[in-house]
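Only a single protein chain was left out; the remaining protein chains are all shown in position.
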Amino acid sequence: MTSRVVSALGATGGDLLAFAFALIATIASFAGEDPAAYAFPRLLAVLMLVFCSANLARCAIARFTGESVLTFDLARKIAPGVAVFAVYLLVARELGFYLAALLAFFAVSFLYSAHRHPGRIAIVTGAVIGVLYLMFSVLLKVQVPREFFL
Amino acid sequence: MPEFLHYMGNVFVPFNFLVLILGTAGGLIMGALPGLSPTMAVALLIPFTFHMSPASGLILLGSVYTATVAGGAVSAILLRIPGAPANIATTFDGHRMVQQGRAAQALQLSFLSSGIGGVLGVLVLIFFTPVLAKWALGFGPSHLFWTAVLGVTVIASLASGSVVKGLAAGCMGMWISSIGYDGVQGVHRFAFTSHLDGGIHIIPALVGLFAVPQVIDMLARSPGGGSVAAVLRHSLWQALRQVARAPRTLGIGSVVGVIIGLVPGAGGQIAGLVAYDQSRKFSRTPHTYGKGEPEGLIAAETANNAMVGPSLVPLLTLSIPGSPTAAVLLGGLLIHGIFPGPDLFESHPEVSWTFIDAMLVGQVLMVALGLALCRLAARVILLPENYLAAAVIVLAVFGTYSVQHSYSDVLIMAVLGAGMWVLEKYGFGAGPLVLGIVLGPIAEENFVYGRTIAQAGDGVLPYFFGGALNIALMSLIVLSIVGSVILEMKARRRERGREAAS
Partner (left out) sequence: MNCMLILRSILAATIAAALAVVAPLATAAEYPDRPIGVTVAYGAGGATDFQARIVTMMSAQEDYLGQPIYIVNKPGAGGQRGWNDFVTRAKPDGYELAAYNVPHFIAQSIAFPDKVKYNIDNLEPIANWGADPAVLIVPNDSPFDSAADLVEYARGNPGKLTVNGAGKFVGHHIAFLQFAKATGAEMTYVPHPKGGAGALKDVMGGQVKAGFNNLSDAFRSQANLKVLAVADLERHEFLPDVPTLREQGIDVDDSSVNFRGIMAPAGTPPEIVAFLAERVPEMFNNKRRVAKKMKDGGSPLRVLGRDEVAAMWRERQTYLTDLLAGLTE
């Protein structure tokens, strides 16, 4: 029984997520006070709910037999990289964009590298950040948050 | 001798030609990088033109504009990350070809058809501008409303596992676009956190929805298993023959691109999509579309670039920018004291014709540079994916931030991307979401604006449902949904038949 639930969830996780989003969107749209301003989001939220329900109904007819797409193996595989990116986003402003990018680039390239050769990865990291600097700060003159030179 | 040939020599003055080459090369690179859109590239370059003569400055802007549009196809094809919303249709078949080892061929076809579409578009601009300007003015709020709805329904039927999922994703995108300030009512909608105050800007959404899922997939495959085993050689001669044998697709692409380019406000975002959809419907083998069909790629890229020339018609003759990029170009023209308008070609023939000639020569140069770089560019996908994943994320952060110096945009980009990764695994397309976000405000604003006008006139129903153009657009919407449902059912039946046979 449990295994059937798990496999059904694995086969329809995204469909359920979309449905949940539609539901939240509908509630939020009807919670807004000004009917004139919320007319358009309300219409869309209801349409979204209709389409997502139809989609779920189709999954039900197919008895949730689709292949499980999200697996624990997959999650374990991507977790370190996603964690690095999340930390990168959280600290990018405090560390300065270039330093944070340097660290994140090195960490991800290293964790997911076949050879784990720190020297080679460091050279590539330096090169990529150098190109970024030339492009955004020198050529396009974009002002990004920076600390300690970087 | 036609006037535009008379001024052609100006383009080849050494300094101007150097500017043209640099602009084209730079534009190709900026277009190919995820997160840098044509509008931004042109806006960022305007200060450089301050110190140039008007003609050289405009050559720079014109060449960057044409090249970024074509360059956007490169990352769309290689990484499945469109450089601009306009390149979404390019991903459908372009990236499948890459997975089949046909990266070099896909890039060659893309540049060749871009060039053909682009040259045709500029020729339309040269010869038919006054007639078309009048036509463009006839486009009112009700027509823009239906055009936006058409865009969403077309993509919904194309980019997802099923039409229902596509429509759900399209509505989701349009709903997301209503977050933030509502300009018409002056109300703040769905401000759950202060990060959403500014609403969802299109570039962060595009980058997040397309780039982040790609990056996570790269992580899932690393180290080792890349998505692409090889880049097969493909001779230019073969590519030329292939393009030459697709006159119908080229025709559909150019006509659709020219017409949609003229519609002020809807912009070129949907030209590629509509052309792709039409080309599939007219094809004898519609089921090959989305599975690496070269004609799908040709249709999309011809239309994307055919729209560039005509999109400048309202700008040059009426001084009304029809797209955000045209608005930025207007700024660039005014800085040099050039007022676009009906007498532009009489009062500043030298500058305006040089500008148009530069776009024409720029298209040819773009094809040449693009083709020369094809082999090298195609090798990008053979780079170890750990580097690619890290580089795309870092670029996405920088590109997103530089749009409006907002860190909220960066966070929105990441959150949308993470959600999209899950949805995409279950057959929801990122394309309908992005198009929904682009076209949602156009639909809503034009509906409210049109309603105000209609209420002072004959009433809302005749205003939105009457008139030949409204009816034509509504028929196209119905046709696009019905047609796609039929195609989907046919495909299912074929699949079932195959299963039964085996």
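The first chain written gets the first letter, and so on, giving A and B; residue counts start at 1 in each chain.
The criterion applied here is as follows: a contact is a pair of C-beta atoms (placed from the backbone, for glycine too) under 8 Å apart; a residue touches a chain by one contact, two chains touch by 3 or more.
From a predicted model like this one, the values you see are computed outputs, not experimental measurements.
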Notebook entry, point to check: Can you list the shown chains that the absent chain is in touch with?
Noted result: A, B
Margin query: One chain is left out of this view; which of B:G27, B:G117, B:P264 or B:G399 touches it in the full complex?
Written below: B:P264
Check: Who touches the missing chain here, B:L22, B:V187, B:L240 or B:L373?
Finding: B:V187
Checklist line | Of B:G331, B:G467 or B:G483, the one touching the omitted chain in the full complex | finding: B:G331
Notebook entry, point to check: What residue numbers in subunit A mark contact with the hidden partner chain?
Noted result: 120, 123-124, 126-131, 133-134, 138, 141, 143, 149-150
Notebook entry, point to check: In the full complex, which residues of subunit B touch the absent chain?
Noted result: 39, 43, 46-47, 50, 137-141, 180-184, 186-188, 197-199, 264-265, 314, 318-321, 324, 326-331, 334-337, 339-343, 379, 404-406, 441, 445-446, 448-449, 452-453, 455-457
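To be clear about the criterion, only the chains that are shown with their structure count from here on.
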Margin query: Could you work out how far the Cα centre of subunit A sits from that of subunit B, in whole Å?
Written below: 23
Item checked: Partner subunit A, residues of subunit B touching it in the complex -> 44, 47, 162, 164-165, 167-169, 171-172, 174-175, 178, 182, 185, 187, 189-190, 215-216, 219-220, 222-224, 384-387, 389-391, 393-395, 397-398, 401-402, 405, 407, 410-411, 414, 418-419, 422-428, 440, 444, 447
Checklist line | subunit B-touching residues of subunit A, taken from the complex the two chains share | finding: 12-15, 17-18, 21-22, 25, 28-29, 32, 34, 36-38, 40-41, 44-45, 47-48, 51-52, 54-55, 58, 69-70, 74, 77-78, 81-82, 85-86, 88-89, 92-93, 97, 101, 104-105, 108-114, 124, 128-129, 132, 136, 140-145
